[in-house]
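Yeah, one chain of the complex is gone here, protein chain that is, but the others are all in their spots.
For subunit A:
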Amino acid sequence: MLTSAVRGIARRSFSTSKCSAVQQMTVRDALNSALDEEMEKDERVFLLGEEVALYDGAYKVSRGLWKKYGEKRVIDTPITEAGFCGIAVGAAMAGLRPVCEFMTFNFSMQAIDQIINSAAKTFYMSAGKVNVPIVFRGPNGAAAGVGAQHSQCFGAWYSHCPGLKVISPYNSEDAKGLLKAAIRDPDPVVVLENELLYGVQYPMSDEALSKDFVLPIGKAKIERVGKHITLVAHSKAVELALEAANELAGKGIEAEVINLRSLRPLDINTVVQSVAKTHHVVTVEQGWPQCGIGAEISARISESEAFFHLDSPVIRVTGVDGPMPYTKSLEAVALPQTPDVILAVNKVLGVSQ
């Protein structure tokens, strides 16, 4: 039951350039290898959640791990989020390194009390005595054709809470490096994966294929360098920002695309530095606008010296401010599309379309 991640290492290419010789890996396999490597490295790490063991995970992220590590360390739970999440938090308090999988983050709402009131605050309440080294992970964000209860982003919800670290990886390198960092981190980390990206392949550098690869939590990545405008995004919206940037490039507009990677801490410095260069910002996210990630970035820019570099207001591109419909055509327009980003960029730059 080797994952393609493991196979990938075996036939790793020597090329370090970004051409086709670079190893491709799905986000799913990247997450799988992160779990595998960290479980191998640290006996205290264990995975629990619904269908994670025998069924290999509802989205097959834990494929092969139960076979490899056995039922002591890869544990199927009943459908009792509040219960098993609390158990995981307790186990972390007592020295283990749980990875608590929510089949999707929609169901973490059943357990959000343990995440906010137990995991996030115990270190503070105990005056630094009891830290809670736990990872809460699972698919988050808009999915396809599943209706209002199963299609929403919890980035704003979790990143609102001090005491939590919150990451929102975009591609395979992000997924692997950030999940490994999350598992090693001494604090509770919420890892918001994106279901629609699980099956997408992205290049993995030699470095990223290594067992020592970790990415720092709290650091954004500049996905594309540009000088006219900064697009700030996380998760699947990074893809959207990159697509828009490509299209804009054809019209002579060079957009800089920032992949936040981490929602808490938020790497505002990278944003500020970019704004100092481009003087224009558009944020891009799939979640709801109110108190959202874009709202936070906009506020932080206003509160920083970057404000004085702005040539026009920060504009947010977000999901529509309503629940997600099942209707296919409505679902499509409930989420931001490339033309929305282009529209926002044109407005900000004062370019007529």
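Quick note on the criterion: contacts are C-beta pairs under 8 Å (C-beta built on N, C-alpha and C of every residue); 3 or more make two chains touch, one makes a residue touch a chain; residues count from 1.
Everything below uses one rule, namely that contacts and distances are computed from a predicted model.
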Can you pick, from "Ras-related protein Rab-8A", "Ferritin", "TBC1 domain family member 15" or "Pyruvate dehydrogenase E1 component subunit alpha", the UniProt protein name of the chain not displayed?
"Pyruvate dehydrogenase E1 component subunit alpha"
Chain not shown: contacting residue from A:61, A:238 or A:317
A:317
Considering the whole complex, which of A:39, A:58 or A:116 touches the chain not shown?
A:58
Which listed residue (A:126, A:149 or A:246) would be found touching the missing chain in the intact complex?
A:149
Touching residues on subunit A - with respect to the absent chain:
50-51, 54-55, 58, 76, 78-80, 82-83, 106-107, 109-110, 143-150, 289-290, 315-323, 325-330, 333-337, 340, 343-344, 347
